[in-house]
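Only one protein chain is missing from this complex, and each of the others stays in its spot.
Just so it is clear, A and B label the chains in written order, and each chain counts residues from 1 on its own.
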Amino acid sequence: MSAAAQTLPLAKAETPFRRLAREFFSNGVATAAFAVLLTIIFLALFAPLLAPQNPYDLAKVTVLDARLAPGAHGSAGFVMWLGADGAGRDMWSAMLYGLRISLGVGVASGAIALAIGTAIGLAAAYRGGWFDALIMRLVDLQLSFPAILVALILVAILGRGADKVMIALILVQWAYYARTVRGSALVERRKEYIEAAHCLALPAPRIVFRHLLPNVVAPMIVVGTLQTAHAISLEATLSFLGVGLPLTEPSLGLLIANGFEYMLSGKYWISFYPGLALLATIMSINLVGDRLRDILNPRLER
Amino acid sequence: MSANTLEVQDLKTHFFTRAGVVRAVDGVSFEVRPGEVLGLVGESGCGKTVTGFSILGLVDPPGRIVGGRIVFDGTDLLQLDEHALRQIRGARIAMVFQDPMMTLNPVLRIDTQMVEAVRAHQRMDFNAARQIAREVLERVGIPSPESRLRSYPHQFSGGMRQRVAIAIALLNRPKLIIADEPTTALDVTIQAQILYEAQKLCRESGTALIWITHDLSVVAGLADRICVMYAGRIVEQGSVDEVLDAPLHPYTHGLIGSVPSRNRRGAPLAQIPGMTPALINLPPGCAFRTRCSRAQPRCSEQPELKPHNGRLVRCFYPLS
Partner (left out) sequence: MVFVIRRIIQSLVVVLVMSLVVFVGVHVVGDPVHILISDDMTQEEIDRFIQRLGLDRPVHEQYFHFLANAVRGDLGNSFVHGEPALKLILHRMPATLELAFAAFLLAIVFGIPLGMYAGLKPESPASRAIMAGSILGFSLPTFWVGLMLIMVFAVMLGWLPSTGRGDFLTWEGLRHLALPAFNLALFKMALVTRLARAGTREAALQDYVKFARAKGLSPSRVVLVHVLKNILVPVVTVLGLELGGLIAFSVVTETVFAWPGMGKLLIDSIQRLDRPVVVAYLVITVLMFIVINLIVDIVYSMLDPRVRLKEARA
């Protein structure tokens, strides 16, 4: 009986994740973008180890190096491949640290906004009624104004400071997540498996988190990537304008702003290289998000 | 005997998809004489609509006409370039589509859409063209045409819209009209009216009409001759009375038998067993053999369209 009970091996089922990965990487551009993104994340995470100099340690930086052209030798002995800025900081090091901050703030604000927006969106979809209507009015009202305006209003009201900027970024983004999640959740809510869960008298939070949420994840991923890119761009813009992160947390936007005055005298590298880093970050995130959207959007099934 | 308005000879239109080649039209031949109504009948997916599009050169990629001749008034349409074809479309050959809601542009007024059809083929100013449009609308039985001209498609009922579509087809007095399931989306009473008017128009003006449909009862009252299509080929062809009274091909017989009005009340509805085959990678031999009660080993060869009792049948064992 024991040998006969041996079951035939099943073909290895492809999990949704594997299929997603396979479809994603079948596109060359998206793969390249993903690779670039990974590189950027790596650079940002390990900035202190990779940078030849900590640009914010005043002891290491000397104004003798100020405005050196790319490729010149600095006083500390290493080659400044990307030149030096107005205070003598090595651009490559400054860029790495700036990348760290820009990416960090963008991702952190995005993650928190995602959490808040998702929670509210799910709650609105699930509760329905006046609660849903109120939330949606609020969301619509906020989304009818451009993000930069909302951000400026918040900064004007809240004042300066890194924490205030984070709050502003989060407040700008939550509405978009809330609306997307609510839309998806409403569609899912009508489906039968939710009714079934209802019939089993499962408590509401459990239905929402363990049944509704996993099916809403796909559009969230798409919106998440695109919004993060947008958040990074917005923070850089605010910092550039001088109303974003303070000097103690110099993001790429601030670096670019610092280089502004040197543009007209031809010392382009002070703004150019941080700009490239910013561009590479935003674009790779956008490309990855674009590809994800093409895969996860069922309507484009042609 | 006057020359044929249209002669289709061995038309082949294939779709080259990633999944394989779909032989939507695979060697179709028929003629239409002036003033004649030809019914092109078959289930959905048999290739009749694609035949209609092929005549006008409106087959979109991945589809392509790969063989045959389409002789209209002595000219082979397949040899013409796009510019020459455009002059024929809408002027000498006109087409009526199935769903008028989708075929009339929702954001343009009726007069705009009619006038442009006229002015595409004749040099005429707007008002003169509009006058023609108004007259044709009256001809197809639309009351108060002036206010209708200024309206938008969604302000019409289904039957009205289809009359407008027919009116557009008539604007330039074509010699041939191809009507693709024009009454399928309408209810029965409107359908009957339109059929009657279509017949009248053809008799009066000598326009040839190809009526594409899956509904035998429509064809029975309207057509002079009928072609039955299955899986991209014509399986039976002849005058409508002969074919419907005494069908030769088992498929035709099954089609007729399954029309509800022909079945007895209380008895189970007669059906052709099985399903229409997918046109991708059809197996060789007679395409109907998997559903045919008369199939024999010989049917695994492809039968040719042969004359039999004054008609054409594609079967080794036609009913007699």
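In this section, a contact is a pair of C-beta atoms (placed from the backbone, for glycine too) under 8 Å apart; a residue touches a chain by one contact, two chains touch by 3 or more.
None of the values given here were measured: they were computed from a predicted structure.
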Can you work out which residue in B:Thr17, B:Asn105 or B:Gln131 touches the chain that's missing from view? B:Asn105
Using the document's contact rule, name the residues of chain B that touch the chain not shown here. 56, 58, 60, 86-91, 94-95, 97, 99, 102-108, 116-117, 120-121, 152, 154-155, 168
So which bits of chain A touch the chain we can't see? 141, 144-146, 148-149, 152-153, 155-158, 229, 233, 236-237, 240-243, 253, 256, 259-260, 263-264, 266, 268, 271-272, 275, 278-279, 282-283, 286-287, 290
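Note that only the chains that are shown with their structure count from here on.
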How many angstrom lie between the CA centroids of chain A and chain B, rounded to a whole number? 56
